[in-house]
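Heads up, one of the protein chains got dropped from this complex, but the rest are sitting where they should.
The block that comes next holds chain A.
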Amino acid sequence: MASNSSGGSDRQRVAQQRLRIITGHLQRREDGDSTIIAAECKAEGSQTDVSREEGKTVPRRRQEIMKWNGWGYSDTKFLFNKKGQAEFTGKRYRLSGMTIPALKEWFEGTFGASMQHKSPAAPGLNSGAVQPPTLNEAFLEELKSTGIPFSHDAEDRVFRAHGHCLHEIFALREGKVGRVPDMVVWPNCHDDVVKIVELACKHDVCLIPYGGGTSVSSGLECPPEETRCIVSVDTSQMNRILWIDEKNLTAHVEAGIVGQDLERLLNESGYCTGHEPDSMEFSSLGGWVATRASGMKKNIYGNIEDLVVHVKMVTPQGVIEKSCRGPRMSTGPDIHHFIMGSEGTLGVVTEVTMKIRPMPEYQKYGSVVFPNFEQGVACLREVAKQRCAPASIRLMDNEQFKFGHALKPQVSSMFTSFLDGLKKFYITKFKGFDPDRLCVATLLFEGGREKVLQHEKQVYDIAAKFGGLAAGEDNGQRGYMLTFVIAYLRDLGMEYYVIGESFETSVPWDRVLDICRNVKARIIGECKNKGVQFQPLSTCRVTQTYDTGACVYFYFAFNYRGLSDPVHVYEQVERAAREEILANGGSLSHHHGVGKLRKKWMRETVSNVGMGMLQSVKDYVDPKNIFGNRNLL
């Protein structure tokens, strides 16, 4: 450790020096201090309990701004107003404050739901339902002496005991709480984490790293059989950009920063990472690394494994990091790949050096309507083959297209609605597209203006070969908006007996159509078998293209009125769907990760030897199972 820390300060000095030079080159200097300093760790400082920096989204007490039993901000949600129209509250999104006239009809028509049948959530957290913390006194004593903030308040603990799987949220809405962490700590910097991990090893305490809390793999669930004191390590306060290196186009960032803050702060300096997972408002950099996240615009910027240049992770055996930031190394298996996807089983990611890019000069949405899903997939395949995929290209199936349409906000002018009618007429009557079969691809182009326009033409030309018709920017933009509001919509559904979830896979090109058809059919069949009284929503979209395959996303939801144990039914259907995916040559996960939800298929996914390899890494790095969230293996 000693050599490590001196090495660290050495490097820091060099970095300081270099950064001073860089600063000179920066054009925008007004807030240079906050973004481009090799910040000293402020753990010992006095300012720890105020939210130190403006513009940081996540406070220590998350419940101040976020829902404790649902998705996102407390001030933002869908509801049906007195007139029976759907409304999106708050001011944070483009859709906020608008009424959405078509949603009610779609909602009732699709799920057979009714405004009369409500299933409201329990009003608030009953602290009595939370078991009192089992504290490790010795650990607590020593922790106090370090000055790192901590809490064993019930709300804090409950908030960190779950991700956003359906069963987790459903239980919270019913006011049910299972095993929760006994304590939450908020490290302020890398060194704080080192201290926490050292103490945990010393006193045999179980640590569960917590980033943005957006896990959908049961990754944050506390193993009920864990008897040790469980400490949730909330990295949300480690949220600084430590330096930006414009020569090499990298930024060194603390791992607790959430996606929207990272982008915004970089944007202020004229840069971006381009990493935009759908959860980017709340998910954290460390979480991305730990789960092998993927961003919507990976076609230009790459997935997290392409973006990460350097990682620092604190493990029970010490700190793991590479000695340099060379762009590629041939030094045996890449140790980054032990870290990426480790899902909190090996240590806490504390600092990451990421690639950055200058902000794109020009951005343009677009959309293409295809007569059917098959044609759409063929088009995406061709685009991938010619390697000309735009920043993002997604193909929604017919059901999802209709869903997207139901989310159209009220149009202000007669003229717009007239135009919409005209467009619809053109596509269905003039071009002969069947409204129950057509599907739409949404596009996002980024780059220099000239290049974007040229690129756009190329993609639309390919689309035309597959019967696609350009369908305007607006449709495209709404498609992407859907991904940010879908989680809010789930909360609305849960108010009216509708539960749902999404899951994803990656699959070779030649299996895409088969997997989409079969999984959707399996979901419907399985719901019927399990006694679901209403037709479920079973829909998919192709969200990413690769040279050899694609990422496919499924949504499914159903009205559970009449079922005694809806969550169990839901879980059975989801399991069946996953089995169908695997039987059709799909992967266990493209970017959601394994967690505890998909653990049982790990062995068949990576083979016995593969499991042994992973296990032996775990055994070496963390023999006492300090990082005991029991994900993955």
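Heads up, the rule we're going with is that a contact is a pair of C-beta atoms (placed from the backbone, for glycine too) under 8 Å apart; a residue touches a chain by one contact, two chains touch by 3 or more; residues count from 1.
One rule holds for everything that comes next: contacts and distances are computed from a predicted model.
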#### Entry: Missing subunit (named according to UniProt) among the choices "Acyl-[acyl-carrier-protein] desaturase", "IBH1-like N-terminal domain-containing protein", "Phospholipid/glycerol acyltransferase domain-containing protein" or "Large ribosomal subunit protein bL21m"
"Phospholipid/glycerol acyltransferase domain-containing protein"
## Note on the structure
Sole touch to the unshown chain from A:62, A:381 or A:522: residue A:522
### Touching residue (missing chain; options A:62, A:408 or A:511)
A:511
### Summary
Contacts from chain A to the absent chain lie at residues 510-511, 514-515, 517-518, 521-522, 579, 582-585
